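Coming up: chain A.
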Amino acid sequence: MLLRGSCRTIMGRLALSAGLLIFLALPAQALEKQLTVVTSYPKDLTTAFKQAFEKQHPDVKVEMLKKKTTAGVKYIQETASNNSSDLFWASAPDAFEVLKEDGLLAKYTVKATGIPDVIGSYPINDPDGFYKGFAGSGYGIMWNTRYLKAKKIPVPQEWNDLTQSVYHGHTGMSAPSRSGTTHLTVETLLQGEGWDKGWALMKEIAGNFHTVTERSFGVPDGVNSGQFGVGIVIDFFGLSSKASGFPVDFVYPTVTTLVPANIAIVKNAPHPEAAAAFIEFLLSEAGQDMLLDPKIMRLPVRPETYAKAPKDFPNPFTDHSIGAKVKFDVVKSKSRYNLVNSMFDVMITYRLDDLRKATKAIQDAEKAMAGKDNAEAAKLIAEAKALIAALPIDETKSLDTEFAATFKKKRKKATDKVTGRQAEVEQQWDSMVKDNYAKAVKLANKAKSM
Partner candidate 1 sequence: MPRLRTSYLVALALAFFLLVFLVIPVGKVIYVAFQDSSTGALTLVNFVDFFKTSLFRESFLNSLYVAGMSVLFASIIAMPLAYFTTRFNFGGSILIQTLGIVPLIMPPFVGAVAMQLFFGSNGSVNLLLDQWFGINIPFMEGLNGVILVESIHYFPFILINLSAALNNIDRSMEEAAQNLGSTGMRLFRRIVLPLAMPGYLAGASLVFLKAFDDLGTPLLLNVNNMLATQAYLRISSIGISDPMGYVISVILVIFSLFSLWVSMLASRGKDYSGGGKGSSGLLKRDMKGWEKIGAYCLIIFLLLMVLSPHISLLLLSFGTIWSYSVLPDAFTTAHYAEVFSTTRQYITNTLLYAGIAATFDVAIGVAISYVVLRTKVFGRRWLDYIATGALAVPGVVLGIGYLRTFNDFNVPIIDKPLASWWVIIVIALTIRRLPYALRACTAALHQVSLSLEEASENLGAGKTATVRKIVVPLMAGGIVAGFVTSFATATVELSATLMLVTAESDAPLAYGIYVFMQSAAGRGPGAALGLIAVLVVASGSYLAHHFIERNKRMQATSTGH
Partner candidate 2 sequence: MSLTTQVQAVRLRIEDVHISFGPTKVLQGINLEIEPGEFFAFLGPSGSGKSTLLRAIAGFGPTPQGRILINDEDIASLPPWKRDVGMVFQNYALWPHLTVQKNVAFGLEERKVPKAEIFSRVEEALDMVGLSHLADRHPSQLSGGQQQRVALARTIVVRPRLLLLDEPLSNLDANLRVQMRTDILKLQRKLGLTTIFVTHDQEEANTISDRMAVLDKGIIQQIGTPMDLYDYPENSFVAHFLGTTNMIEGEVVTVDGSAVLKAGGGLELSLLDISVDGHHGAIVFRPQSVHVNPETAASSAMNLSGTIESLEFLGSTVRYGVKVGKITVLADEDHQRGKRVYDKMEQVQLVIPQEQVLFVKA
């Protein structure tokens, strides 16, 4: 049974593999309309859309090529010289920005009507016309209800909650360099709270991390299985996990941003017409309805679709508290994309143990000081906190294009010159961060012993 369907293809392939070595002549393949989509989306989402689209266009065969966002970008970059992909379909607008900048996307004007210009405070479509938003998503907090109950941990509501010592060792997040959507969270925090305060908050939260996962899905996976109790995730991970039956729940904190999940036609796409048809389908009412499938759970960009949504489903077009606090500056985000990623990795991902140790020391010291009035100890703790929060560069520098260029070198021609080496810079940061964390531990311990 297993083999029947594929028997013919297998025979064909065996013949082809022989052909590889001797270049045997084979009859040319029948011309059939195809569509290749490079996407970071899970199977539940892609399969549903693939089937629905193929039903509407029976002559087109859709190929869903799943890559992690970063790998997808890499793939399109590496294969650009002989492109075979039609669409790039992923969440993070930044990934589209990278491709756009490399000149690897094609412009397209949407025909569908009835879609607003912004979701939350974020423009739904790329102002330059390269990529289109088809759904909104925002970052939030998900948690495992069994886990929190067993460990008697309160349910978090805001980012600040996650800095409390009760969450130490119970939270998880992905690294922005690994996941485009995680990058958005970090950038949202930096823009919403300001550069210094944002990083300080981020590090305070990170000091409680159980782990920094390599894939963005690693976070919902860890929360779902109870590996850790609380995760910072994009909404649909939380909503779809809950819909799949896991004992988890999800909340949007006040500081979040709704950003569109996007789709774009790749430059020199072999099947541009099928690609356009797919985008139109995605934005049509039928396509938008599918986003409410319990396994998918994304915020549609068509306001009228929300009428069909389940009770309690967040509606950013009516509930303006979601994602309204931050006005996300996509240009700023793009200009320091790699730099922020690198800073996060150097200060948090790769030094997580040191950071955790320092955070724990401070939390212990604070516990020991509770109820006592010791100005000197309080000063030491404040100093330790400042050491942890300290940044190797200020916001101005982060927006200095020449400096940021160190992190996205691409020598297009042999004559191009780029100054500074990323490794050199990271090396300086790393030693500073490591020293600071170690000093913070010492200060906190001193404060505790007072």
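The criterion applied here is as follows: contacts are C-beta pairs under 8 Å (C-beta built on N, C-alpha and C of every residue); 3 or more make two chains touch, one makes a residue touch a chain; residues count from 1.
How were these candidates chosen? In short, all candidates are chains of the complex that A comes from, given by their letters.
Remember, it's a predicted structure, so these values are computed and weren't measured experimentally.
Participant: Need the partner of chain A in this complex, chosen from 1 or 2. Which is it?
Facilitator: Selected candidate, touching chain A: 1.
Participant: Which residues of chain A touch candidate 1 in the complex?
Facilitator: Per the stated touch rule, the residues are 2-3, 5-6, 9-10, 13-14, 16-17, 19-20, 23, 25-26, 28-29, 36, 41-45, 47, 63-71, 73-75, 77-79, 81-82, 84, 94-95, 98, 102, 144, 146-147, 150, 177-178, 180, 210-215, 217-218, 220-222, 224-228, 237, 240-241, 244-248, 295, 337-338, 341, 345-346, 349-350, 352-353, 407-411, 414, 417-424, 426-427, 430-431, 434.
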